[in-house]
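Have a look at this one before I ask anything.
A single protein chain has been omitted from the complex, and every remaining protein chain is retained in its original position.
Then we have chain A:
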Amino acid sequence: MDPPLKTTLSTVTSLCNCTKKQKLDQRQPNAISRSSADVKMKRMMSFEEEIPTDVFDDIFFRLPMKTLVRFRCVSKPWLRLITYSRFPYRLLNRQLCCDHSSTDCKHNEPIIIFSHNQRNSDGSGTKLFAIGGGYEEDSFRLAQGIEFSLFQGKDFEIMTNSCDGMLCLAIKEEKILVLWNPSTREHRALPLTTDSGICGGVCGLGFDSKTDDYKVVSVVGKQVYVFSLKRNSWRYIGESPYPLHMGIPANGYLYWGAGEITNSFANRIVCLDLSDDTFREVQLPSSNDLVQSVGVGQTTPEVGFYLLTWSGALFAYREQDQSVWMLKEVQERDTAVVMAGEEGTSATGVKHVWTKLMNIPQIPNSKRRQSARPPIYYKLYPKCFSKNGKLVMAVRGKRFILYDPKEKSYEEYIVRGLDRGRCQKAIACVESLISPNSIRGMNDID
């Protein structure tokens, strides 16, 4: 007797899920019920004529963002999958967890976005360009324009580092602030009150995993305001303990270069826990070897740090000895909350353990290399790592350096594809499909 169709279908679905899960879990023993071979194979018989959705997931993971954006209009189910399901989050997670050095890595290079003020005949206005994003490292050499029609012809600024492929742009004079995804070019205007300086003070974007919400941080003087994308409103959270540079999201926190900040190098690092709105001081990488190089008897030299993130981890570049450190472990421990006004109170905090990854050699300015005068060394701004683990560093304007820590070699180049003009802020970004208008969070269901 034939079983009713509905039962057959659900059995097939559960079996299909089972095999898929098995693949993910590296095959759990006894995951499939013990039945005779024939019955088992037969049950799978009525599998779909069409490609199942989870297979599309696997195909989509291997497509460039531009293609995925285009395929939104293939059909309603594709639009739903690409835009409104959890697929963008699965894709992002996969990018973050991917072993980029392995030959199996199908992902593109990260992108570096920078604003560029053009001084040519077609008039004023800031333009946005991106380097990277291709499958090959060479994509870091050629800039490609990214249109953002809302701000066309206007002077605007990049306000934050990127978080999950999104960042904040603002026209300060007009008090217009938007959250923007350069991969999909979708934006969302964030509401502002007219009299506050919130717009100009925006300097951080992060993800709060406890509430599955993206948050924008603005520092006006010492006062800190946080905007929740889900609540669509600003909230005052208190005063910041130090002057802050641009926040960088990693490990579920927003980290900041803080304290005295010269040329973007800060002498302190603090982190903001977006789930409870508290700042904590981050212990700096050990300066023992720095003291040694300076000489015994001298005081610890002033240090300057520049932060970057890659694959979800935080890295700090120390200018003095050009060393790069990775924040390796974050353990719960009692630490003092350094939020101004609440000093001395204790809370469960984080312990920061830094591991030194490399020392970058001093790189002499190429223009002076031929002359007899003593060399001038470049000031380096590490932006991101390429898939092969090379460090992409901005030097000045269109000049970049690609440093290979394995070979200890470097290549200096000038980014092509740009007109005359001035390069401004350059920030590293992953490509993502997460829409500023449809914040769902990792744990929300489809």
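The rule is simple: a residue touches a chain if its C-beta (ideal position, glycine included) is under 8 Å from a C-beta of that chain, and two chains touch if they have at least 3 such contacts; residues count from 1.
Here is the rule we use: contacts and distances are computed from a predicted model.
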| item | value |
| --- | --- |
| Undisplayed chain, where the name is taken from the UniProt record, one of "Roadblock/LAMTOR2 domain-containing protein", "MMS19 nucleotide excision repair protein", "Dynein regulatory complex subunit 7" or "SKP1-like protein" | "SKP1-like protein" |
| Sole residue of A:66, A:328, A:351 or A:416 that reaches the chain not shown, by the stated touch rule | A:66 |
| Chain A, residues in touch with the chain not shown (by the definition above) | 19-20, 22-23, 27, 32, 34-38, 40-42, 44-45, 47-48, 50-52, 55, 58-64, 66-67, 69-79, 103-104, 106, 147, 184-185 |
